[in-house]
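Complex shown without one protein chain; remaining protein chains in place.
After this line comes chain A, so read on.
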């Protein structure tokens, strides 16, 4: 079934989309259409389970995201669950690895996180409503593949007290219109993301393999609209 759908997508793309006359909007809407269409709007939350291999250790990582911008990254280190970072929509917090206690991130970082509250599940889904500026830059070879390059300008962030533009580049595979690479900034640091192993989950296509700043993540499971205990996002009160 999945294979059939993928082939259908490829065929559709080849027929419907000539290589010329691309606009940013066409690329984004084809991407959204090819990976799930309107179903994306029904996604309230996601739970992604991945494994990170580091120095011979397999570290399970679970990432929770909700439509209203809440996030949590929970890692399991030698059987011990640690909330590496969480954001409840207002406050970003982390676990200090010396004291193993939760600590609030700086107000600046929390405020920057708040800017992403309207970006679930992708900043591209409602880029118009969010007032993001998107621009088709041209074609480029990424990971050896031919891609369409799009520039996306989101709300500026604050970096050490100074307002800084927030600009990302998305690279869409020419054959399938799914993004295979993103060059963006996180907390002011440039970061490169690559995506592959797209697979279908409830009618939506997700990349099951990602690499962020050279660190690979292999997803074992992605759950759409999972049951989430909302307290995981809250800063723990002792």
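Everything below uses one rule, namely that a residue touches a chain if its C-beta (ideal position, glycine included) is under 8 Å from a C-beta of that chain, and two chains touch if they have at least 3 such contacts; residues count from 1.
Going forward, contacts and distances are computed from a predicted model.
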What is the protein name, per UniProt, of the chain that does not appear here: "peptidoglycan glycosyltransferase", "Carbon-monoxide dehydrogenase medium subunit", "Amino acid ABC transporter permease" or "Sortilin N-terminal domain-containing protein"?
"Sortilin N-terminal domain-containing protein"
So which of A:170, A:208 or A:233 would be touching the chain we can't see?
A:208
So one chain is hidden, and I want to know which residue out of A:39, A:57 or A:213 touches that hidden chain in the complete assembly.
A:57
Per the definition of touch given earlier, which of A:23, A:41, A:164 or A:186 contacts the omitted chain?
A:164
Contacts from chain A to the absent chain lie at residues 2-3, 6, 14, 53, 55-58, 77-80, 82, 97-101, 137, 141, 143-146, 151, 159, 162-165, 167, 169, 173, 175-176, 178, 180, 183, 190, 194, 196-199, 208-209, 211, 216, 218
